[in-house]
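Please read the structure below before turning to the comments.
The full complex has more chains than appear here; those shown keep their coordinates.
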Amino acid sequence: MGKIGVWLIGARGSVATTAVAGAAAMRAGLAARTGCVTELPDFAGAELPGLGDLVFGGHDVVDTPLVKRAEQLAAAGVLPATLPGPVTAELEAAEARLRPAPAGGGRTAADQIVADLREFGEGLDHVVVVNVSSTEPPCAPHPAQESLAALEAHLDVLPASSLYAYAAFRAGCAFVDFTPSTGARLPALDELARTAGLPYAGRDGKTGETLLRSVLAPMFAQRGLNVLSWSGTNLLGGGDGATLADPGAASSKNASKQQVLEQNLGHAVDGEVHIDYVPALGDWKTAWDHVLFEGFLGARMTLQLTWQGCDSALAAPLVLDLARLTGKACRDGVAGPVAEFGFFFKDPAGDGPHDLASQYAALREWANR
Amino acid sequence: MGKIGVWLIGARGSVATTAVAGAAAMRAGLAARTGCVTELPDFAGAELPGLGDLVFGGHDVVDTPLVKRAEQLAAAGVLPATLPGPVTAELEAAEARLRPAPAGGGRTAADQIVADLREFGEGLDHVVVVNVSSTEPPCAPHPAQESLAALEAHLDVLPASSLYAYAAFRAGCAFVDFTPSTGARLPALDELARTAGLPYAGRDGKTGETLLRSVLAPMFAQRGLNVLSWSGTNLLGGGDGATLADPGAASSKNASKQQVLEQNLGHAVDGEVHIDYVPALGDWKTAWDHVLFEGFLGARMTLQLTWQGCDSALAAPLVLDLARLTGKACRDGVAGPVAEFGFFFKDPAGDGPHDLASQYAALREWANR
Amino acid sequence: MGKIGVWLIGARGSVATTAVAGAAAMRAGLAARTGCVTELPDFAGAELPGLGDLVFGGHDVVDTPLVKRAEQLAAAGVLPATLPGPVTAELEAAEARLRPAPAGGGRTAADQIVADLREFGEGLDHVVVVNVSSTEPPCAPHPAQESLAALEAHLDVLPASSLYAYAAFRAGCAFVDFTPSTGARLPALDELARTAGLPYAGRDGKTGETLLRSVLAPMFAQRGLNVLSWSGTNLLGGGDGATLADPGAASSKNASKQQVLEQNLGHAVDGEVHIDYVPALGDWKTAWDHVLFEGFLGARMTLQLTWQGCDSALAAPLVLDLARLTGKACRDGVAGPVAEFGFFFKDPAGDGPHDLASQYAALREWANR
């Protein structure tokens, strides 16, 4: 089988750089496959595209070279200090396939993206576009988002993430949204994906607080314990921390965090979610959750969690997993949202279970069928 | 269908008193069914014995009346301050069915227990014996524990919990061990249960730290994250805290706590478990867990948990669940260990899955088949 | 020496009710003096007014009787279940001295408050007015707040807490602000207090997160450790939680929380403070703090804290301490802000040290001089 192109929107960001460098390190035998779901024994028979089948390219608005970005990440402790050196060639190869993100929006930008994707796709079996750029504010609704026909005359109503999804489908590529942005989640784009026979998945990678919520909330439900409140505070440095400290950008993320609780508990739950920008944390994030619950005869009890993780290290292997799985979906001719990829997302596209255990089972079954 | 007897070993303890008072409160409409697994919609069609079908009796070595014990628990905030009053009649009815635990061991004690159970079982459909007494130290192995024939000549090699299991099976009763004691977990007793056509379940109710471990360890495994260490400290007041502060008694409990990790992660994990007796905590317990794990490219990350719960409030509804489910097992003629009850236990009897999600699914399916 | 009147603004609130009931319980020998600073050996020689010398009265906008409020607090676990009964007579005696808070503001309301205070003060040596009502939003600046002469013509520019301070001084009473409201902290009111020869103190009782900050921030400073960020989340139920969930009302509180850090560390520190209203917590509050600091050669380290306390139980004994200490200040003829009471406050009036240890030393010395 042939190559799978992985086109990263935000290709010079920490997550993308870590994914590209990490894939190279694993291929070279310099790093274990820790954190890669598709490397688990459960997926050994799934005939997924191999790490060696992935070819990286992408768009970004900044132009710091990938090699430089990798050195910065190594200095910050995100990548091993010894890593960037041995994978310089692979980073430079990806660098040569990066293109500047088109300025502006609408039809002109879309055409440019389509052209870039088509050029990239030459000689590749399939291309998966993965959005790992900064989180957008929620997009304003517009009637033209409701159908493909209407949309074609109003591409300017699309936020950037959705313009990329549009262009991806027009260029015959699959689309994965790892951010909480709108991406492909508009009726007109869903119509386009189905019409074009292309899969998409998203949104908002589940790498910390929400991951924990998707295993702990089912536990409370299955034990008949009544969750009275679930509060969370997230401290983030790095680019996404700065973006999400803006209440507008944070609102869609927070909504999906509380939604996971509601879906798993069967009722809305009191409690707020805060995202604070703490620059000194760099690429590290800390989440504290406080759960107040009621047990037998009304006894009040609590659970507290503190999760301290490296954002890029948590996200990057999932980007590789999604690239490989979506590559398989392309090969299999899947069209529309792949609900079975809900395991990876806070706010999954398509209808699927909300607890992590069922999501894992659905993913495993999908991959091995 | 008829009545199910619930014979509590340690009938005047906090868990037993809370279970008896709580069952009465729920029957009288004075308390919600929070914390009761068998009251979840998933079990609505399972035709389990109703709360109103349960009749309580039991053994204990102390003789403080149940009404007094309930008042003590209300003063300590374990039971609602307003509860003991309205359920006095039910507590007194159970009181009349309590018998002193036989002194000594061996044949004489076994015969006494059998006689007490037979008397109690008059007019009841089935009797489920539930061990909620203090944790024993691990029992010394003896060849006579290996077969029923050998055992009959050496009943004195049985620790108290196993003598109760022996007597339960001899008296035609099911046996549930909610403690980490040996109970029915000896080949000779398994043989007896199967011969007598009686179900048993256990051991060591999963109500806090291990409950969390059985949902979080699978999460790490399913994400391909490499757990490097998992350390835990448990602070307990109350009777079980005093018992478990003894390293001998704690060792079986700690072994099952780490075993849950190993079973779910697929490898042994560094880290100790401490159980400290903190008298001022009374019936409350606090567990702190620290997990050090490795992600993509070796990034080190941590998860910390603090669980603050009321031991009796967590355990008592599960005792009622197990009584009802085991009553159904009796009705259905199940013999030997009921692996599908693994959802409730740290160290489940029989072969079953180790992650809570699969355990819940197995239980639900068993109950509804 | 004679009696000291304690006039509570918000007299039917949880803090006030707990203070009145607790004082009665201690006088009757029904409760230990835990939580009372003035009962420590360091204050044994200070000749403070005794608990038996305190006479309680106050204003409130609600009219639930104190006895009823005490029963509510006992049901919620704030007061011991057995307490309200034995102190009914004392609660009823205080009840008889409560007056409805005057509606409206300005001169009419001030006159009413003065009249109520004068009536209350009959036969008492001194009266200390203590504000334990809900937190106000920050007050809008107005030129008339700058001098007493200007203020007299514009009493309507005063927020409620400041109108009470004005009336207190006019009636010859001392004033203590236990809330973050403006209270006596205006130049015109300071002038009035000094002119009238009356002491005042405040503001914002230090009972949890800020208390911890005032001992931990000095530790970092004295060890030369560089605090990079200090973030906090407070979960509160109860009336003050609802009030403080309003960003306007919270802003003055949050400002003083971060100011304590700046004063002790010598520089501003990154990090936000959140106050979330979690109704199910009732009178309980949980504060989580996360401190990121840098040590030798730039090593990054963290401290996390979780404080779980009962707001009224933390505040009420300090109200009694402040009543007794301010009573002594009245006897000693102290006029203006008592800087030595900074030990009790987040944002102390007057010039004093900012670390708790020095504040304690200053208080002890003041009391014993």
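Order of writing sets the labels: A, B and C. Residues in every chain begin at 1.
By definition in this document, a contact is a pair of C-beta atoms (placed from the backbone, for glycine too) under 8 Å apart; a residue touches a chain by one contact, two chains touch by 3 or more.
Note that the structure is a prediction, hence the values are computed from the model and not measured.
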Once every copy is counted, not just the 3 shown, what does the total come to?
4
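Simple rule for what comes next: only the chains that are shown with their structure count from here on.
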Ranking chain pairs by how many C-beta pairs touch, which one is first?
A-B
Chain A and chain C have mean C-alpha positions lying a whole-number Å distance apart equal to 48
Inter-centroid spacing, chain B versus chain A (mean Cα positions, whole Å)
42
Out of chain B, which residues touch more than one other chain, so two or more?
306
Complex contacts: residues of chain B adjacent to chain A
18, 21-22, 25, 31-37, 39-40, 78-80, 83, 211-212, 215-216, 218-219, 221-226, 294-299, 301-310, 313-314, 316-317, 343, 355-358, 360
Contact footprint of chain C on chain A as seen in their complex
228-229, 231, 233, 235, 270-272, 274, 276, 278-281, 286, 288, 290, 292, 300, 302, 304, 306, 308
Partner chain C, residues of chain B touching it in the complex
75, 77, 81, 306
